[in-house]
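One structure below.
All protein chains of the complex are present and in place, except for one that has been dropped.
And now, chain A:
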Amino acid sequence: MPDPTRAPSTRALRLGICGPVGTGKSSLIMTICASLAAELEIGVVTNDIYTDEDARMIRAAGVLPSARVVAVETGACPHTAIRDDVTANLMAVEDLEAAFALDLVLVESGGDNLTATFSPALVDTQIFVIDVAGGGDVARKGGPGIERADLLVVNKTDLAPHVGVAVEEMCADATAAREGRPVLALSRHDPDLVALLLDWVRGQVASHAAGTLVPADPGPMAPHFHAETGWHSHDDHPLTHQH
C-alpha cells in the first residue's frame, strides 16, 4: 500500500517507531543503526514536536552519515503527520531513498501519546515502544499501538527493580492484549535482548525484500467496554481528537 506503483521489494523497508515521549525511541534507533549499519544501508526520519533535537542526537551519535538523518516539522500535530496526512514524512522518506540506495528507513514519531500509530501509507511495519518506567499497567490499558503494532517493545527492563515493575507480568499482560503478536522486553544494556531486536528487524527487511511483508494497520481505537457506559467506539467523540 505505501506506493502502489512500485513492487515492494525495489525500495527500502520503511519501519515506523512510535510510542510516548521518553520511552526510548531515539535510543532504539541509535541501537539499530550502530549494530546494523555494517550490513544494511540505513536512513532515519525524525518527527520532533518542537526542535530537531532527535535528529541532532542521532547525528551526534555518529552511527550514520549526518545527511542520512532528516527532521520533519509537524506543526504541533505529530499524530497527523504519521497518520492522517503523511505527505511531509513520505516526501522525506522518498528523498532519502532517492539520495542513497537504502535497505531500511527508520521513521521516529513525535511521540505525543499512547494512541498514535503510523498509517500503512507511510510505513511497511511498525514498532510501538513503552517502558517499564511508565508503570506496569500501561500494557494492560492497551490502545491500537500496544495491541496491534507489528512489534511491541517493553523497554528499559534494567530499570524494573527501581520502579517496582515485574517485567514478566507486564509482558504477559501485553501478550494477552496482543492476542499473540510479538512482545519484546528490551534494555539497551542487555546484549541478548538487543540481539533479539536486531533479529526481528533483519527478518522484516528480508520478508519485505522477498515481497511477503504485508503492512498491517493497527488502526484507530477499537470499540471497547466501559463498565458504566457499555460498548462504544471513540468515533463517538470525533471532536476529542481534532485539532
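Definition applied: a residue touches a chain if its C-beta (ideal position, glycine included) is under 8 Å from a C-beta of that chain, and two chains touch if they have at least 3 such contacts; residues count from 1.
Just so we're on the same page, contacts and distances are computed from a predicted model.
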*Out of "ABC transporter ATP-binding protein", "Cytochrome c", "Urease accessory protein UreF" or "NADPH-dependent 2,4-dienoyl-CoA reductase, sulfur reductase", what name does the UniProt record list for the absent chain?*
"Urease accessory protein UreF"
*In the full complex, which of A:41, A:73, A:158 or A:217 touches the chain missing from this view?*
A:73
*Which residue among A:15, A:86 or A:149 touches the omitted chain?*
A:86
*Since one chain isn't shown, list which residues of chain A touch it in the complete complex.*
49-52, 56, 72-77, 80-81, 84-88, 90-91
